[in-house]
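The complex appears here without one of its protein chains, the remainder shown in place.
The chains carry the letters A, B, C and D, assigned in the order they are written, with residues numbered from 1 in each.
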C-alpha cells in the first residue's frame, strides 16, 4: 500500500516502545499533548524491538518513531543515509553496571560473567571500553578476564536471580530492577563515563521523505515533544502516573512504583539528542571491531528542533 | 463385418513383465485374444498365471511391455479380485457413486442402488460400512458396484465388463443365484464380458467361450467354445461333461509345468 | 475319558451381536459345538452366516456377547479370510516371523520357511513382497504362515488351527495338492482343525465331521460325520455322494430363509 | 429369480429386539460415567504434576521468586482468568488463530492438492514446503510488515506461513499412502479432476490430513504467539503480548498462568481434532484395540 502519503496531511503515524525510556511518547499520548499539537491524535503503533520499528518505518507503516541509538545507526547505514533523520532527542542516561553484592571493585570482576543486551550495542560497547580502560580484557569471543554474554534484558533478570551471571551492564528499568528485585549493587553508573553525564538512550527519528513532504507536521511533532519533555521535568509524579497508565494498558500490569522512581531518577528527559555521545559511541564500537565504519554525517536534522527551541526561548542543540 | 474389425476387445501379442534385472518376472507372454461384442468369455488358469494382470491391462490400469490392446473406445467396468470398496462410504454410497459416474440422476440413485443390492441379496445392508460386512458380502457389494458401472443411461456406447473371481468367497447357493443375475444383466445390456474364475463348471455355466492360460508366463494354450444352450444349469450333465474335458486339459497344462 | 472333558475346543451357547440399538445385528445365536483333540471339523454355511465371526471368537480376537468358549489352554493358529500379510516384510520374512514366534532358532528359520513356501508351490518367491504376488499366491503365503504357527519345537502343547476359506482363490489343481499337504501336516502334528469353506466337496474331502450353520443368525443346524476312509480323493464317488446329501440339506436351509 | 432374492434378510429386523436383550451388559453407559472415565486420568495426571511441582518447591531447590509453587501461581491464575481484559486478549488471539488457520487450510489444501498430483509440481515445490516450514517466524516479519504494514494482515501472514506447509504436507502424505487399489477403482469408475479429489483422494487422505491439521494448528499458534509481538495496534492485549510482558516483568506467576491457559486451549483444540479422528476411525472400521 503506497497511499500512506495521505497520512502526512491527515493523521501522523507514530511508533514507540512500551518502555520507561520512551516515557516521552507514553506521557505525550496519555495526556493528549501530541493530539493537541497535531490537530488529531496520532495513530500509534507499539513495537517491542528496534528492528520492527525500522521495518515499519521503511514500509511506511509509521512516519516517525521513538527509538534507541543502535537501530537508528543501522537504519541510517543500510539506507545509505537516505532513509531516516534524527529530529529530536528524548531521553539520556540511565544505564549501569549492576553486580552481585560480593563484588566490591572492578578488579573483582576478573573471571566473572557479565551480561550486556546485545553484542555491539551501546551498553556492550560501553562495557568493553570501560573494562579495557580498567586494564581488563573482554574479548568479542567471550574469552578474557571478564566474560561478556550478550542476552536479552528480561533473560538477564532471570539469570542474575539464579546466579548464572555475576553482573550486567543494562539500561533502565532493568538496572533498577536488578538492584531492587534481584538484590544487585550498582558498581558503575554509565553517566560517570560521559562528559556532562549525558548520553543518548532514546531519540525521535522520522522517515526522510516524510520529513521533506510534511515539514509542518514534523514541526508540530517536535513542538509536542518539547512540551512533553518540559511537562515531565516539571511534574515528574504525574508523568510517572501517565507512564504506568499506558504500560498497564499494554502489558496488563503496572510497573512497581519503586522501580519507576529509581528509573526516573537515573534517566534525564531532554530533547537534546546528545549527538556527541552517538558519534563517540559509534567510533568506540568501530575501534573494538563491533561496527563497520559508517559515515554518520547528516544523520541529524535539528533545524526544526532548534527553531522550536528558539521560539520558546530555549537553548539550542548541536548536531555534533 | 469380419471378426477382426468388430472385436470389442482385441489383444495382439501382449506381453507383460514386472520389475527388471534379476528380480524380473514375465507374467504374460505374447497373448493374443479377441472378444466379440456381446460375447461372454471366461478365463481359466492356475493361480499366479497372469489372469488379473491381463484384466488390468485391458482396463488400462497397467501398461503392456509389448504388444497392443484395443477396446475400441468402449467403456470398461471392472470388478477386482479384492473388493476395493471405499471405506469412507456406506455400502449403498459405494454403489451410488458408481451410478453417479454413469450419469444416473441423483433422484434415481438411491432407488437403483437399493435394487442392485437387493439383487445381490444384500437388502438391509445399504447403510452399513464395508468393514461391517463378511468377506462374501463385501464381494457382492463390489459386484453390485461393477454392475452399476455397466449402467448406461446416456446411451453413450458399449461397455466391457471385466470380472476377477467375483464368486470366490460365496457359497454354492448364493453363487447360483448370482449366476442367473449376471447372465440377465449381460443379456439385457448387451455387455462384453471377460470373466476370470477358478471354477471350471462356473466357466462353462456362464461362458460363450472358455480360454485357458498356461502357468507363468501366461500364454493362451487352448480355447473351448461352449455350445450348450441357455438357460444352463451348473449341475446339468452337459456342463459337467464339458467341464470335465476342460479340467483334464487344465490338469495336463499344470502338470506340464511340474504339478 | 468322556468326550466333554477332553474337547479341544468347546463352545457353549455362544451368541455374538455386533453394534447396538437399531443397527444391531445378531451374527451368532446360541451356538454349541465341541471339537475333539485331533479332530478335523469343517464349517459350512451361507455367505454372511457368521463363520468368520465364530473363528474370531475361538481365537479370542472378539468377545462373546453370551455363552462360553474354552480351548483348554491350547495354542491357536489362525489363517484369516484375507491374507493379512505384513506388507513391510518379504514373503519369506512373513513366514519366518511366525516361526520365530514359535521358538524356531534363527539358524533354522530360513530353511524351514523355504520348505513351507516350497510346499505351497511358491519356491522362488521368498524374497518378493506381498504386493508383488497374485491373489492366490498371497493366500498361499498366509497358509504357509498359519502352518508355521503350528510348529511346536518346544513341545509346549496342543495347537488348534483355524482356517477361513484357505483355498477360495486357488485353482482346482493347486487346491488338490494343498489338500494333501494340509492333511499331512494335520496328521503329523496332531492338530485340531476348524476349517471354513464354501466348497462342500472340499469339506467332505478333508473333514472328520462337517457342521452346517444356518443363515443370520448363525445356528448349528446339522452335523454330518464323514465315514470315508483316508486317503480320500475329492473326485471320488463317495465324496460326491455325501457332498450331494449335504448340499441338499444346505439348499434346504438357505431356501428356508428365502433363497 | 432375481425377484426371489429380494426376500431374505428382513429377518434381521426381527432380531433387533433379541439383540437388545443380548446387549444388557452392553457398551453404552450413562453420559456422566463416560465423561468421568474420560476425565479422571487427565485429572489424575494434573494432580500428580501439581503435587510434584509443589514438592520441588518445598524442597527449597530454588528461591520462591525464581520458581514459584502452585500455592503462589494458582491464586495469580485465578486473578488472571477472572479479569475481563484477559478474556478480551484470549478472544482476540483466538480470533486471529481461527482466521489464520482457516486461511491456512484453504491455501495448504490447494498447494497440497496441486503438488501431490503432479510430478513436476512435486519436484519443483515438494521440498520447498518443508523448507518453508523450518523457516522461523522472525524471518517473515520484515516481509509481513513490508506487505501489510502494521495491520492484522501482517500477523495473519505469519500465521498462514507457519501453518499452511503442515497442512499441505499432511495432504500430500495422505495422497501418497492412498491404497493403490482404491485409486484403480476410482480410475475404473471414471473419477477425474475435481470429482477424483472430492470422492476419492480427499476422503482417502483424511486421516493423514487431520494429522496435518493438528500439526498445522500447533505451528499456527506458535507463529501467532511470536507474530502478536510484531506490532501492537492501538493498545490491545493478546495472549502473545501477555506472555511477553509477563516475562519482561519477570512475573513468573503470571507467566505460568498464561502458559496454563495456552495449554488448556491447546488441549481443548486437540480434543476437537481427537473427535474428528475418532469419528473417522469409527467409520472406517479402524479401531485400535487398546486395553
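The criterion applied here is as follows: a contact is a pair of C-beta atoms (placed from the backbone, for glycine too) under 8 Å apart; a residue touches a chain by one contact, two chains touch by 3 or more.
Everything numeric here is computed off the predicted structure, so don't read it as measured data.
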Touching residue (missing chain; options D:146, D:195, D:233 or D:276): D:146
Touch with the omitted chain, as defined above, among C:80, C:167, C:186 or C:224: C:80
Sole residue of A:40, A:82, A:265 or A:316 that reaches the chain not shown, by the stated touch rule: A:82
Residues in chain C touching the chain absent from view: 56, 59, 61, 75-78, 80, 82, 84-89, 97-98, 101-102, 118-125, 129-132, 149, 177, 180-181, 184
Footprint left on chain D by the chain that the document does not show: 37-42, 44-45, 62, 66-67, 116-139, 141-142, 146, 165-166, 169-170, 173, 175-180, 183, 207-208, 211-212, 214-215, 217-219, 221-222, 225-226, 240, 243-244, 247, 252, 255, 258-259, 262-267, 269-271, 273-274, 277, 281, 285-291
Residue numbers in chain A that touch the chain omitted from display: 2, 49-51, 54-55, 58-59, 70-71, 74-75, 77-80, 82-83, 118-119, 139-143, 147-152, 155, 158-159, 162, 164-165
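In the analysis below, only the chains that are shown with their structure count from here on.
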Interchain contact steps from chain A to chain B (minimum; 1 if touching): 2
Cα-centroid distance, chain B relative to chain C, in whole angstrom: 28
Whole-Å gap separating chain A and chain C, where each centre is the average of the chain's CA atoms: 84
Chain A, residues touching no fewer than two other chains: none
Residues of chain C engaged with two or more neighbouring chains: 19, 25, 259
